[in-house]
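Inspection log for the structure reproduced underneath, given as structure tokens.
Omission of a single protein chain aside, the complex is shown with its protein chains in their original locations.
In this document, chain identifiers A, B and C correspond to the written order of the chains, with residue numbering beginning at 1 in each.
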Amino acid sequence: MLNTNWEKVEEADGKSYLIKAFNFKNFIDAFAFMTKVALLAEKMNHHPDWANIYNKVVIKLSTHDEGYTVTAKDLALSEIIDQIKL
Amino acid sequence: MLNTNWEKVEEADGKSYLIKAFNFKNFIDAFAFMTKVALLAEKMNHHPDWANIYNKVVIKLSTHDEGYTVTAKDLALSEIIDQIKL
Amino acid sequence: MLNTNWEKVEEADGKSYLIKAFNFKNFIDAFAFMTKVALLAEKMNHHPDWANIYNKVVIKLSTHDEGYTVTAKDLALSEIIDQIKL
Partner (left out) sequence: MLNTNWEKVEEADGKSYLIKAFNFKNFIDAFAFMTKVALLAEKMNHHPDWANIYNKVVIKLSTHDEGYTVTAKDLALSEIIDQIKL
């Protein structure tokens, strides 16, 4: 099963990840979103590979312990992130 | 002028403050709101006197340098906080 | 057992809580500390009753589901908060 709100990228070396870009009004809104994701990720003990510039946040999810592939943990985190309203 | 979305409390000793209570769905939403307020307050160099329990945040605003009275700084911060959407 | 770094307050109505005050250099340091506590508290699903003014943070811990008394959950959270270095 896939969360079709996220793009799944499969690399040549067998690694894969889910990726999604988020846009906000400004840095404050972007960082408040990141704070929510941080609280959820720490609670699940599964953390994103993410980047931010001003109002943009790009999140990549994969499971490092499973050879950097997409697992149920990544799907679960992607769905929880999608439920965040800002 | 007053921001009538906030209650103005006047104490016997001449001190006064603006106060408003905010309710959220859960702790994560409450703390993300606090993060936005923190970013705005630090930027204005004017900080709230605030408390949180789980999904509730109570904010009191007064200007300590002006004898703990309500000044234009408090009105400005109250209006900016009111514009935060979550 | 008690965490003697925190004061235990017992109220007339049988309620009790642990309380401790923390002082920082400025608001930024105080709020970064609060962010760490928030991440830990959400992970434990046990949240503080806390207040902040500028560089000061006061944390009260009790278990609402257990009649607002001090339980093992509060001791655990108090010890984890004591381990936070800033």
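Odds and ends about this structure:
In this section, a contact is a pair of C-beta atoms (placed from the backbone, for glycine too) under 8 Å apart; a residue touches a chain by one contact, two chains touch by 3 or more.
Worth saying up front: this structure is predicted, and the values here are computed from it rather than measured.
All shown chains touched by the missing chain in the whole complex, by label: A, B, C.
Set against the missing chain, the residues C:K15, C:K36, C:K56 or C:K73 yield one that touches it, C:K36.
Not every partner is drawn; the one left out touches subunit C at residues 27-29, 31-33, 35-36, 39-40, 85-86. Against the chain not displayed here, subunit B makes contact via residues 35, 38-39, 42-43.
Looking at subunit A, the residues touching the absent chain are 27-28, 31, 34-35, 38, 41-42, 47-54.
Basically, only the chains that are shown with their structure count from here on.
Spacing of subunit B relative to subunit C, judged by their CA centroids, is 22 angstrom.
Those residues of subunit B in touch with two or more other chains are numbered 27-28, 31, 35.
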